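A single protein chain has been removed from this complex, and every other one stays in its place.
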Amino acid sequence: MSHACTLNVNGISYPLQLDAGRTLLTVLRGELGLTGAKEGCDDSECGACMVLVDGRPVNACSYLALQADGREITTVEGLAKDGELHPLQAAFLDEGGVQCGFCTPGMLISAEALLRRNPDPSEDEVRLALGGNLCRCTGYQKIARAVLAAAPGPTS
Amino acid sequence: MSAGTYLQPASVDDALRLLAEHDGAALVAGGTDLVVGTRQGKRTLPETLVAIHRLPGLDGIAEDGGALAIGALATHDAIERSELVRGRWTALADASAIVGSPATRHVGTLGGNLANASPAMETGAPLAVLGAEVALRSAAGSRTVAVGELWAGPGRTTAAPGEMITGVRVPAPAEGSGSAYVRLEYRRSMEIAVVGAAALVTLAGDGTVADARVALTAVAPTIVRSPAAEESLRGGRPTPEAIASAAAAVHDAASPISDVRGSDAYRTAMIEVIARRAIDVAARRAGGEAVPVPATMTVGGTR
Partner (left out) sequence: MATAAQKKFIRPDGKDKVTGLGRYTADLTMTGMLHACFRYADHAHARIRSIDASRARALPGVFCVLTQDDVPDVRYGPFVEDRTLFARDVVRYEGEVVAAVAATTPEIASEAAALIDVDYEPLPVVSDVEAALRDGATLIHEGWSGYSASEDVVREGNDASRSTIVKGDVEAALASADAVVKERYVADMSHAVPIEPHAAIAQWQGDRVTVWSSTQVPYIARSGVATTLQIPEGHVRIIVPHLGGGFGGKCEFHYEAHVAALARATDRPVRLVFSRSEEFIAPDHRREGQVIELETGVMKDGTLVARRGRLILDNGAYSADAPFFPQLAAMHAVGPYRIPNVSVDASLAYTNTTPSGSVRAPTAPQACWAVEQHMDSVAAAIGMDPVELRRRNILKEGDTTATNQVLEPIGAAETLERAVELIAYGRELPEDEAIGVGCGWWPSFGGPSGAFVKLNGDGSGTIITGAQECGTGAVMALPILVAEELGMRPEDFSILAQDTDAGGWDAGASGSQTTFNNGRAVIEAAREVRAQLLELAEEELEASREDIELVDGVARVKGSPTKSVPITTLAETAQGDRLLLGKGSGSPPLTPDVDASGCTGRLGMETFAAPTFITHAVRVRVDRETGVCRVLEVAASHDCGVILNPVGAEGQVEGGVVMGIGMATLEGSIVGDDGRQRNPHLLDYKLQTAADAPPISIAFVDAPSPYGGPKGSKGTGEPPCVPTPGAIGNAIAQVTGARVHRLPMTPERVWAASHGVDA
């Protein structure tokens, strides 16, 4: 049985009819064609599917799409604005924090969630905030540096 | 992954009515256990889902007549960050702060954690030592049970079909109390307790232990208290020797199994170590020392 809902993703409203069991990830990647969020595991252990729902990081692979009805969803595709890379995206490139890139969308989303809440994190706070995002390529050092470089710093 | 019907009640009463009307309907809050379990093939998604994540008024964390009242939909993240919880019900903050990953903590709820009834759940042992009572409601009425009475076995609770956990009430610890939760973890994120222990220590004015409670994680089919450890602590001073001897008494309650996370022999040895650390931190906090939350990252191997 399908249910009507509206997903607001990166500022665009999508009216949809969805079966109850659909995860947010399959809808983003399928119906909406937003394949930035990835599927890397079966059990919310890799973080490649991370998106923001009302500003909070969520493993889209284990979140029912209907639960996000009406909420503000941000995927990695929503970070760059008007053709300008988001500071985190630019920092990931500058610092060499991208290798295969499969974890990158989830990393960026978790980092964005952190910096929205804490604009001046310590390196350990960065590493703990990225603790739900596995990367097999980089060893995390350049990713952590990139997040620190993109952090706005203390608010006066 | 398929489920038939998705229902989104507007109130607790609505939710209870839907639960009563739909046989086998399941509640979903954060979905972190339900959906993951389905994806892993451990279960199929129930035919009817009653999504309660938006029910108003169930995510509160507030002081109520000296007690702590937490709504079933309060997230681990909110609990971890609550100054109220950190200040007086510290063991619970210790636990919520280390559940899964940041995303798990943002989405996962206390009510869901309790209902999932995993013997390895982080919040169970703290609630057990803090004497929490769980509020259950159904279309027929409401009742409260001591948290220890909620769990019936791995993944099973004593909640009747049609009953829903609406919140938890945790009494104020007596003056001179400190509490802590410590788990054995192999890495600093995305972990689940290999074993864990919570302790509440209440010191009398003369520095002796007026009351003590100890509960254990992942060493029995449910979270269990250790009466022997508690008895051992009462009346004496919380010296390192006394704490060690109390921790050595937890084996009365521990009957761990072997699995991929550890053998029964290792868990048996570790529950004593972890219980000692939890009691130690609780006693230090009772004595006024500010041991940072989460205690696991202060006293454990991953510190």
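A and B label the chains in the order they appear, each numbered from 1.
We adopt the following convention: a residue touches a chain if its C-beta (ideal position, glycine included) is under 8 Å from a C-beta of that chain, and two chains touch if they have at least 3 such contacts.
Just so we're clear, the structure is a prediction, and the values are computed from it rather than from any experiment.
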item: Partners of the unshown chain among those that are drawn; value: A, B
item: Hidden-chain contact residue, picked from the options A:5, A:18, A:68 or A:103; value: A:103
item: Interface with the undisplayed chain - residues on chain A; value: 29, 34-43, 45-46, 48, 75-77, 79-80, 85, 89, 92-94, 96, 98-105, 108, 124, 126-128, 130-144
item: Residues of chain B in contact with the chain not shown; value: 1-2, 40, 184-190, 192, 260-263, 265-266, 269-270, 273-274, 300-303
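Criterion: only the chains that are shown with their structure count from here on.
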item: Geometric centre distance via CA averages, chain B-chain A, whole Å; value: 29
item: Residues on chain A engaged by chain B in the complex (per definition of touch); value: 1, 3, 19-23, 42-45, 47, 50, 56-59, 61-64, 66-67, 69, 110, 113-114, 128-129, 131-133
item: For the chain B and chain A complex, residues of the former touching the latter; value: 1-6, 8, 28, 31-32, 35-36, 38-40, 45, 49, 51, 53, 77, 100-104, 106-107, 188-190
